[in-house]
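The other protein chains are all here in position, but one chain of the complex has been omitted.
After this line comes chain A, so read on.
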Amino acid sequence: MAVFASLADKLQETFKKLRAKGKLTEADVNTAVREIRLALLEADVNFKVVKDFINRVKERAVGQEVMRSLTPGQQVVKIVHEELTALMGGSESKINWASQPPTVIMLVGLQGAGKTTTAAKLARLVQNQGRRPLLVAADVYRPAAIKQLQVLGEQLKVPVFSMGEGNSPVDIARAAVEHARKFGSNPVILDTAGRLHINEAMMAELAAIKEAVNPQEILLVVDAMTGQDAVQVASAFHQQLGLTGVILTKLDGDTRGGAALSVRAVTGCPIKFTGVGEKTEALETFHPDRLASRILGMGDVLSLIEKA
């Protein structure tokens, strides 16, 4: 990690040496591009995404702006940072509300990604906006999944709709929306069981829930530590459900979070929120520029760019 913590320094160093020669060539830029490639791969950006990205950066880097610059190292860092930020899309931490309440928000994802915790976090968020959310325990498989949601609901004083483990998640979801309509709850937040994207029966179950309750939001909850497989996972969920957004969890650690880029590239869906802790208040809006700096391992990148 430490090796890549200083990509900015490394690039500056590379260019300093090169500049001693008098002028920069395309081969010089290639050296820098190799460093960038390595840094992105170590940050878990999917290698295909890296490939495309590198080509784009190279095009700009061999152009006038870098070649003529007095600070080519910083120029390249700036270009990389800009391109990364652009790739991740704008900040869009908004929930799509239904014109007719209740709005249904469905959380999906792999096992252990953070769906149940995130459901509670979202409930708290909208509760603070003065709404009356309903949490729905539609995971009938994981041991104590219902209890987990109930404990979280109790902490927040948010009602939890559950029908035990004996009913199908589709029936639970349908009944929950009925219940919300009757009692004026809004939004309805569905916690679903974790599942593998290759498990056809389990994926079909999600499609059936979607069919039954027509959610405004289908959010893929993704662990920020995910590696190259993020691409497979995200595309499978997107293909079968049509996602409306992504929530990136566990960003409170030291992961670079390059998977975010992959997921965004594959689905084109906005990253709506990030999870930054286990407590229910640890939900933040997404900042593409900050994640770009993080992926590059450069906390000080912004100050560097200002100088460039």
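By our rule, contacts are C-beta pairs under 8 Å (C-beta built on N, C-alpha and C of every residue); 3 or more make two chains touch, one makes a residue touch a chain; residues count from 1.
The rule is short, and it goes like this: contacts and distances are computed from a predicted model.
A single chain of the complex does not appear, and UniProt lists its protein name as "Signal recognition particle receptor FtsY", one of "ABC transporter domain-containing protein", "Peptide/nickel transport system permease protein", "Sarcosine oxidase subunit delta" or "Signal recognition particle receptor FtsY". Considering the whole complex, the residue from A:216, A:255, A:274 or A:293 that touches the absent chain is A:255. For the chain missing from the display, the contacting residue among A:11, A:54, A:84 or A:110 is A:110, taking the whole complex into account. Contact with the chain that does not appear here is found for just one residue of A:9, A:83, A:178 or A:229, A:229.
The hidden chain makes contact, of the residues A:86, A:151 or A:207, with A:151. Residue-level contact of chain A with the missing chain is found at 1, 37-38, 41-44, 47, 110-114, 116, 141-145, 147-152, 155, 196-198, 223, 225-230, 232-233, 250, 252-256, 258-259, 278.
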